[in-house]
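For this view, one protein chain was removed and the others were kept in their places.
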Amino acid sequence: MFVVMKREASAEQVRGVRNAAERLGLKTKPVHGDRQVVMDLLEDGQSQSGESLGTLEGVQLLLRVSKQFKLASREFRKADTVIRLPGGVEIGGREIALIAGPCSVESLEQLLETARGVKQAGAKILRGSIFKPRTSPYDFQGIGLKGLQILEAVKEETGMLVETEVMHPDHVRQVEPFVDMLRIGSRNMHNFDLLKEAGRSEKPVILKRGLSATVNELLLAAEYILNEGNPNVVLCERGIRTFMTETRNTLDLNCVPLIKQLSHLPIIVDPSHGTGNPDLIAPLSKAGIAAGADGLMIEVHRNPKEALSDAHQQITPEKFARLVNELKPVAHAVGREL
Amino acid sequence: MFVVMKREASAEQVRGVRNAAERLGLKTKPVHGDRQVVMDLLEDGQSQSGESLGTLEGVQLLLRVSKQFKLASREFRKADTVIRLPGGVEIGGREIALIAGPCSVESLEQLLETARGVKQAGAKILRGSIFKPRTSPYDFQGIGLKGLQILEAVKEETGMLVETEVMHPDHVRQVEPFVDMLRIGSRNMHNFDLLKEAGRSEKPVILKRGLSATVNELLLAAEYILNEGNPNVVLCERGIRTFMTETRNTLDLNCVPLIKQLSHLPIIVDPSHGTGNPDLIAPLSKAGIAAGADGLMIEVHRNPKEALSDAHQQITPEKFARLVNELKPVAHAVGREL
Amino acid sequence: MFVVMKREASAEQVRGVRNAAERLGLKTKPVHGDRQVVMDLLEDGQSQSGESLGTLEGVQLLLRVSKQFKLASREFRKADTVIRLPGGVEIGGREIALIAGPCSVESLEQLLETARGVKQAGAKILRGSIFKPRTSPYDFQGIGLKGLQILEAVKEETGMLVETEVMHPDHVRQVEPFVDMLRIGSRNMHNFDLLKEAGRSEKPVILKRGLSATVNELLLAAEYILNEGNPNVVLCERGIRTFMTETRNTLDLNCVPLIKQLSHLPIIVDPSHGTGNPDLIAPLSKAGIAAGADGLMIEVHRNPKEALSDAHQQITPEKFARLVNELKPVAHAVGREL
Partner (left out) sequence: MFVVMKREASAEQVRGVRNAAERLGLKTKPVHGDRQVVMDLLEDGQSQSGESLGTLEGVQLLLRVSKQFKLASREFRKADTVIRLPGGVEIGGREIALIAGPCSVESLEQLLETARGVKQAGAKILRGSIFKPRTSPYDFQGIGLKGLQILEAVKEETGMLVETEVMHPDHVRQVEPFVDMLRIGSRNMHNFDLLKEAGRSEKPVILKRGLSATVNELLLAAEYILNEGNPNVVLCERGIRTFMTETRNTLDLNCVPLIKQLSHLPIIVDPSHGTGNPDLIAPLSKAGIAAGADGLMIEVHRNPKEALSDAHQQITPEKFARLVNELKPVAHAVGREL
């Protein structure tokens, strides 16, 4: 981090900053420009953050040069992280991962029928929420823990891997025995106790980007999980909130190659939430893969009209199967398998 | 809710929508316009939401006319809610409530000295976080539960009321015996288990608006608390995230009178987070009161330069005292006391 | 348009709205729901907009069902518009259009060398601005009208088609004899006199989406051009302004298939401005084509380091040639040619 002093800063003010930095355990090296002094602060493992120096007299601004995330960064790990799941399924390798299934687990029949449809189309991981974060307390809040038996039965019956959302730190231990992956939703990207608990799990975690989170913030949220010892984090772009209200959210595909530069973690794309419009899911799925995503998460329901949540953006297994067929040549065109 | 059918919708499609609505427990009344059919859906306590109808064939759009929040709405309760705290302190009455104190509780001396300063200036409620939601896992995470003794000691010593942030549902029971109010921060506005737990508390709750939350979403988050039986919710505008990066956030004062129209709950303004700039706190505090806010929450630290968090946006007790003096005539100008 | 009356609206208030609507030339048909009256307003060519009715007593809200744009809409013209340019070049047909060249025309040598590079790689249309809208008056403002000779010379020498930006209504007539297409930049998307003047030109117009423009606003801006008689408008997505500052703008690829639904006009994507990061141009170019775009506009400079504007986001002709090679399989994968 650099501290840029004001042009009119006095020698005493420069000394004041040096002393304050040293109290924080930061070594300093002042460099005298023609018009102002710039101070190089050498942070190490023991030192505290130098952010508070920004308030000292004579300081014009602080310039953070190094990234705050470490374990999530490309500098820490050059090679792509490949998440290895049971049955040889991978996320982050050459093959595009397809995660599909209903927004909510509603019944054994609903989940089983949907699972069979998406499995036949090529999906290897089944999504299905039993806890639903809902904006209104009067909307369907999810089937709850009794959904775990349904997930288990469908997993056994179809041989698919399953994932589900966790909202409360206690959910992590509750769902772990039944699922292959945990999902942390965008509303909980900054639920730090939940992130830490997921970091103590042995199951890989799908971490969805918050509605107004920067890439730096998403990677720092991943850092909470990594820092507790769980190295298996899959990032998920699912649309950000902008002035654009003609789509439910604005899918930010810029972030896919940007994350690939900054981090070794796999990144998947959720066009169902990213667009909120079933007619836009196919083109944005193709775009996501073309941009370099490692997988897709798509909401599929055997009968979207009867869905208890997100009815408007789920597609049928038949439509999903057609989509997968259209995705294959796109994946090949960018050197991936599907 | 109205369902607007497409102009080319067939009679069969209209029937399909009616049947689907009835399956959800919604009575329907189709009204035939010259160009298209519009269907009035009569929701009542037993019926489910009609959102899923939007996916049916022949439907152009759904039009939600009534608010989703009920207990938080002006229609439910015409008169302003006044939160009554110990010692005759009120929020939502004629007097402007001043909540002030450090971002984080750091030590007994720091909190006590700051508390004495802000009390003398006129603040009756002391803020101080012991749990800190931090974007980076490497930043100061708060002093934790041992801070409760500090809060208790300062409360006893100064006679001030105290509030602190809760981040995990378990925190609610842990901090309740020691504080007069709970605070739910903007990152947790959609942490629904936390909202529900706070709804079961007997302590009033300060609910901060999420970084990208609409007023409707804020009021629905309040509804989660109210719906569990806790009627004492104070809303807090603390800046939203926009393209504007020259201030830390964009304080949205439009929302103050808008909330006053829609809801009976008190609304306070936090210009410290709303601007992130100590030089902007005074003018925006005045603006907040002029816009109709019921109180202010301001970060004050006996020595901002040494603060372990938010160092750049805290002000000294002396500066706070000057601000309160400047606020008094503004409060009087809009018919309030301070 | 529908007018939804409040539940408590009186019969007199309903009559008031009907009378006011009739004064605007709008026929009305009131439909009585169980809880409130909804009024269907029949707009036709002669009637004025009914927006002002929203202020009448007893009105809860207005619901606009039909689109405001007509000539730009799919309803007006079902088939895709294909822009036919000299030499058999098309935009909006099966072949992906490649528009490439420097941000600014700087010199004959610079433009000629760049043009030869991009032509060899497959671009058929050369971009090059002679007028530059710059945020600061102290930045390079473009070479001005003397650039027209350079454009003409390079066009003649290479046989490429050329386009350039117009900023002032007078520019339209000035540049017309020298270029094959006009470009209206995002800062001028709401410069209505410029739109009208471009609408009177015989040259096709590339219309870039404004930084904070919705798709509806972009199509209404196109409507200004179409309405003056020029049917040849190419829309261009070039990134919107959001809270995301880690990329220069947020490329909104959701808008590509959304525009394809709503309009018959071709839509191209500009990943150079959309990302502002030369390393993101290739993945977002592929994503744009995969999402269904009809072409790409990419900033290419023979020596980006020496560019007088947008130096940081231009790529070399060599890098552009590699990109085109990577784009070909993606185009084929979605049934297009390149």
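Order of writing sets the chain letters: A, B and C. Residues in each chain are counted from 1.
Everything that follows uses one rule, which is that a contact is a pair of C-beta atoms (placed from the backbone, for glycine too) under 8 Å apart; a residue touches a chain by one contact, two chains touch by 3 or more.
Keep in mind it's a predicted model, so treat the numbers as computed, not measured.
*Asks:* Consider the whole complex, including the chain that is not shown, and state which of B:17, B:31, B:99 or B:215 touches that chain.
*Replies:* Checking the options B:17, B:31, B:99 or B:215, the one contacting the hidden chain is B:215.
*Asks:* One chain is left out of this view; which of C:52, C:107 or C:149 touches it in the full complex?
*Replies:* Going through C:52, C:107 or C:149 one by one, C:52 is the residue touching the chain not shown.
*Asks:* Need a quick check: the contact residues on chain A for the chain that isn't drawn.
*Replies:* Where chain A meets the chain not shown: residues 2, 4, 27, 29, 31-36, 38, 40, 42, 60-61, 63, 65, 212, 241-243, 245.
*Asks:* So that we can see where the missing chain sits, which residues of chain B does it touch?
*Replies:* 212, 214-216, 240, 242-247, 250-258, 261, 274-275, 277, 279-280, 283-284, 286-292, 326, 329-330, 332-334
*Asks:* Tell me, which residues in chain C touch the chain that this view leaves out?
*Replies:* With respect to the unshown chain, the touching residues of chain C are 20, 48-49, 51-52, 54-56, 68-70, 133-140, 167-169, 187-188, 190-193, 211-212, 217, 220-221, 223-224, 227, 241, 278, 304-308, 311-312.
Simple rule for what comes next: only the chains that are shown with their structure count from here on.
*Asks:* Just how far, in Å, is the C-alpha centre of chain C from the one of chain A?
*Replies:* Each chain reduced to its C-alpha mean, chain A and chain C end up 32 Å apart.
*Asks:* Taking the mean of the C-alpha atoms as each chain's centre, how many Å separate chain B from chain C?
*Replies:* Result: the chain centres lie 39 Å from each other.
*Asks:* Residues of chain A that touch two or more other chains: which are they?
*Replies:* Within chain A, residues 212 contact more than one other chain.
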